[in-house]
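Complex shown without one protein chain; remaining protein chains in place.
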Amino acid sequence: MTQMNRLTGGLIDQSKPLNFSFDGTSYKGFAGDTLASALLANGVRLMGRSFKYHRPRGVVTAGSEEPNALVELRSGGRQEPNTRATVAELYDGFEANSQNRWPSLKHDMLAINDRFSNFLTAGFYYKTFMWPKAFWEKIYEPIIRNAAGLGSLTGEGDPDLYDKGFLHCDVLIIGAGPAGLMAALTAGRAGAQVVLADEDFRMGGRLNAETHHLGDMPGAEWAATAVAELASMDNVRLMTRSTVFGAYDHGVYGVLERVADHIATPAAGKPRQILWRVYSKRAILCAGSTERSIAFENNDRPGVMMAGAVRAYANRWAATPDQNIAIFTNNDDGHRTAADLIAKGVNVPAVIDIRPDAPKVVGAELLAGAQVIGSKGRLGLTEVTLRLASGEMRSISCGALAVSGGWNPNVHLTCHQRGRPKWNDALAAFVPGDDLPMGMTVAGAALGDLSTHGALAGGAKAAVAALGDLGMTAGIPILPKADDTPVKLTPFWHVAGKGRAWLDLQNDVTVKDVKLAHQENFVSVEHLKRYTTLGMATDQGKTSNMGALAVMAEMTGKSIPETGTTIFRPPYTPVSMGAMAGRAVGKEFHPTRLTPSHKWAAEQGAEFVEVGNWLRAQWFPRTGEDHWRQSVDREVTQTRNSVGICDVTTLGKIDVQGADAAEFLNKIYANAFAKLPVGKVRYGLMLREDGIAADDGTAARLAEDHFVVTTTTANAVTVYRNMEFARQCLWPDLDVQLISTTEAWAQYAVAGPNARKLLQKVVDAEFDLSNEAFPFMACGEITVCGGTRARLFRISFSGELAYEIAVPTRYGDGLIRALMAAGKEFDVTPYGTEALGVMRIEKGHAAGNELNGTTTALNLGLGRMVSTKKDCIGNVLSKRDGMNTEDALRLVGVRPVDAKDPVPAGSHLMAVTGPVDAGHDQGYVTSAAYSPTLGTAIGLAFVKGGAARMGERLRLANPLEGSEVLVEIVSAHFVDPEGEKLRG
Amino acid sequence: MIINHPLLGPRDAQEFTYLGDATLINRPYWLSENALRDFHDYLHLRDNPAGEHRELWFHEQGDRSWLVVTRNTVTHKISSVELACDVARANGRSTGREEAQVA
Amino acid sequence: MDKLTALTPLGDVTARVDTIGGLEIREVVDQAMASVAARLGQADLTKETTAAKLGLVLPDVGLSSQAAPFTAFWMGPDQWMISAEHDSHELLASEVKLALGPCASVVEQTDGWCRFDITGVAVCDLFERLCNAPLRQMANGAVTRSSVEHVGAFVWRLTEERVAVIAPRSSANSLHHALIAAATSIA
Partner (left out) sequence: MGYSGLRLIKEALTGHKGWGPQWRDASPQDAYDYVIIGGGGHGLATAYYLAKEFGGARIAVLEKGWIGGGNVGRNTTIIRSNYLLDGNEPFYEFSLKLWENLEQDLNYNAMVSQRGILNLVHSDAQRDAARRRGNAMILNGSDAELLGVDGVRKMYPFLNFDNARFPIKGGLLHRRGGTVRHDAVAWGYARGADRRGVDIIQNCEVTGFRIEEGRVLGVDTSRGYIKARKVGVSVAGSSGRVMAQAGMRLPIESHVLQAFVSEGLKPIIPGVITYGAGHFYCSQSDKGGLVFGGDIDGYNSYAQRGNLPVVEDVISGGMSLIPGLGRARLLRGWGGIMDMSMDGSPFIDKTHIDGLYFNGGWCYGGFKATPAAGYCFAHLLKTDRPHDTAKAYRLDRFMTGNMIDEKGMGAQPNLH
């Protein structure tokens, strides 16, 4: 039996058959089919299970709002849960599986929940599962969690690529139905830059689902002609399979384009989807409308569908859910479905219209004033029960029921900036309010203009107005003659009755649940939603909110608009996380910055470490070293004994020039710079305005009006920003110019007793590096290796005789090779960030772990650096009492009493005896390392009143890892406290 | 969000770094009698209006201008954008020289 | 001592060229660059002096200008980037400073940046996937600073079919990767 419910015609290509499978069964469909249309054509109505009661469910809509027919597509890392069968385009070899059922869709064990539905009412879980206490996490919750959820992820990485993109346009038109197409034609012909986006793979909207004519053309043909004209315009960009999912501030829209979901896998290097950010000057929302249902007892059976959807399946996809379809409606639009089905040869046993004055029907029996009060059929509808106008009961056998309760304009995007829709009595629906997002207008069914003519006229008018705002002129085009029937509808939301009548099909929220919520005082819409989970399904209430609001209004005796509406938030339809992330995932999560010596270091087999976005060499293992500590200890020892080289390019460098450069530095540094001589470097401490240490570094004076400031690697960006703030906002009349030169220079620290000897071999002979000519804290411009320009700074982080030498970055690789070659005779070693860290701890220099954003100059032992003679950022607030107490934390060294003991950074300090708790906390270890120089672990620590506690013994408490170590408080300057080496 | 840069025209707010209330331009005098109170209030206390708010944005991924943006914090509507250095001068900021040294 | 060898931002001795589909992505390494920032209140003097001494008109906001051997583009208020061929102007900053004297601060920027020139009819399609700059609306010669796949960069429309992107040198590999990936994506 193939395609038993396939009709003739439609916009599918019946000459192109496609093979597909659902739950392992093979079927055939045609090009242009969705999974839903193809399954219906094949006689399959059961497509899913509901969330709570696991009731059998079939497709109800033909669009992205589908709440029932959710399936899993593909497998492995590409397994995609919760895909709406209504929008999943068929391709050859397409595989889908049903979800949220076990062991099979037909026989789902959890359907037992339905038997207990009386207990599982709205919010039942708030009232039970409280005893015994421990059972929640151990028993109740695991059961609930395993029963909940819809589809599943495999946990494997998604192998597909996702792009991002940016578009700029005059007018963004959202939706390519009659309103959108006419708006696009109007704006496009006038020469505006237009983007027309539609979520469907075929533009035309309802025109593709209806049998109306526009002028002398069938609607779908007119749409195709319009699309062809638009495609010929350079200024119009047509985007199919593109959902405008969010309206953000100032005309920015988010658009998801599904580039490759309609094929098995994207081609290599090509994206699956693209997330576009559209910058629009004006936007016209032509998003159409969504049909709503009428609730009645057991209205959730497979086969009960929206009337407009049934019509769309018949007209566009030449598919029908059954050969016998009854209609249940409160409005004239439902009658169209009857007429179209009859025209397609489908039997319509009855049109059940709640209105006693319902219009006549040709080719089917009209039951005016009747209501559907129940249904039968376990896995699919077999029969509906009616109460006739006379009060008589009657049963009708049918495999599908097409229900129409009227149409709701798709106002969602008008509410994304918290605009509220307003009530329209004629439509008994919400239409866009007055508070639209900036630059947005609405046309067509989304505005409540439900006729084709209204849509065409509205689209054209909106485009003319939008262009007018932009100073462009467009003429109203001649509109094709089109249907202009007014809406005729009697509001009707649910059939009274005792049984369960579904409002939210996915989440199993029934009229009874709304009544219970009301009874328990959850009457506000927000409370109702949260208490019953109504509207929280994957359709975000598109198919359910209105019905529930109406029921609540009935309960409270208020009107629907008084009862309220919930807030629509982005996204309009769910957006894959992959697309939101784009290419910034995995290794590309952040850009990677490489140092000038990277290539060379990689050749040496260096281990690299992420430092912010930089990759830095962490250590350089030599043959025979199989533990990192061996390498690091060696690097430290070799440097301290002879000479070592470290790439320090990552430190921020800011060029500061101007007549007032010195005065400016005086303001941003806590210590004084005005009198720093040309050719000298000074250590500087920057405070935040709240008096906390912000960053430290050096400033070198290259000329009277020229400094180069260095920052820590981590703070380079912030320091620059703050300096610009000071320059532009605080002291705008100082003559200062700033620019970053971090990347322009490759800079290496050359440290150790043989540093000068090594450098002398590289620096051109005319430059005198002797201690007299180039003393500690000197700086100057030199040349190296026969004329390459360089800068030399005699500064030291390691505490050794040390220099930092900089060359234009392109020569950085050459320089490290030259330095290493020149250092061979001294057994030079490159050292990485680990050895750098060890040496700075040995020397007691504060770094990021100490400058942690809560420490003051006083805490760091640098209190005297804060000048009292000048204003500077942070000066005044650094004097607050609480930051200057007697027992303020002070930076000290800690050294284990037993040299074999470790010093875990992050340990807290406690008295040698007594309790170990927060009340007795004396401070904490900020940084620690094994010092090969001292042969023991050492640490830097902040200790209360630490400066006066030298020699005292304390305990390092590390209850986290169960260790305690006895330490002695010592000076933070473990090595060469007098600084003789660096001045030598 | 789009910020209409006075020099560059409309730019995505993503290119900017936000600081806060534009009163941060009005840094107090460090030697005033109530300097501690003045600096405390300057740095910490905010009108935090639900409505028009003058605020500082830095065009970090652009021309490195600090801007004063007047934006409604309820609707996000931006009513004016100025270069912060112009605002600073208009507020009387200059070189700070007159108050830089101990009197 | 041997002269030091120069490496390109991508870490090779020669500049990289990739062709993907109809697009050529070329690493440009032959330009010296220097930033010029007018001293306080001396923007006009800086412009006049540049015109007089270098024959170069410093461009307005968002634009570039050219007067052989120099090219300039606008960086920020009263600030420009001047470039010239590297081999003949390696000391460009000194050269410009000498010409301008005390009216402006000049800083060597040559090696602070990497530059890729992308050529092809699809150049706008490429940047549409990388950057929010409205490249299609930018006239030839327009320059905008923004970010390209999370790397801050100048995007400079040289001609209809040629765009230069100039970004911090240390990010050259990440930027190159992004360009190649986007080019493959649209090819």
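Here the chain labels run A, B and C in written order, and each chain numbers its own residues starting at 1.
The definition used in the following text is that a contact is a pair of C-beta atoms (placed from the backbone, for glycine too) under 8 Å apart; a residue touches a chain by one contact, two chains touch by 3 or more.
This structure is a prediction, so every number in the text was calculated from the model and none was measured.
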Left-out chain, listing which of the shown chains it touches: A, B
Residue touching the undisplayed chain, where the options are A:Val585, A:Ala602, A:Val678 or A:Met820: A:Val585
Residue of A:Gly246, A:Gly444 or A:Pro596 touching the missing chain in the full complex: A:Gly246
Sole residue of A:Glu89, A:Asp108 or A:Asp158 that reaches the chain not shown, by the stated touch rule: A:Asp158
Option touching the unshown chain, where A:Gly77, A:Pro359 or A:Pro486 are the choices: A:Gly77
Candidates A:Ala62, A:Val227, A:Val784 or A:Ala957 - the one touching the absent chain: A:Ala957
Interface with the undisplayed chain - residues on chain B: 1, 12-14, 18-21, 36-37, 40-41, 43-50, 53, 55, 71, 73-76
Chain A residues that touch the omitted chain in the full complex: 51, 77-82, 100, 118-119, 121, 124-131, 133, 136-137, 141, 144-146, 148-158, 160, 162, 164, 246, 248-249, 252, 254, 275, 277, 416-418, 516, 519-522, 524, 526-527, 530-531, 533, 538, 540, 569-571, 574-578, 580-582, 584-590, 592, 609-611, 688-692, 694, 848-849, 852-854, 877, 880-884, 904-908, 916-918, 921, 924-928, 957-961
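Going forward, only the chains that are shown with their structure count from here on.
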Chain A-chain B separation of Cα centroids, rounded to whole Å: 29
Chain B and chain C, separation of their C-alpha mean positions in angstrom: 31
Contacts with 2+ other chains: residues of chain B: 12, 60, 64-65, 83
Sites on chain C at which at least two other chains make contact: 132
Touch list for chain C against partner chain A, complex: 1-8, 11, 29, 35, 37-41, 79, 91, 105, 107-113, 128-129, 131-134, 136-137, 149-151, 168-175, 177-178, 181-182, 184-185, 187
Residue ranges of chain A in contact with chain B within the complex: 248-252, 279, 417, 438, 660, 663, 666-667, 689-690, 717, 721, 724-725, 728-734, 869-871, 875-877, 879-880
Residues of chain B touching chain C in the complex: 7-8, 11-12, 14-15, 60-65, 83
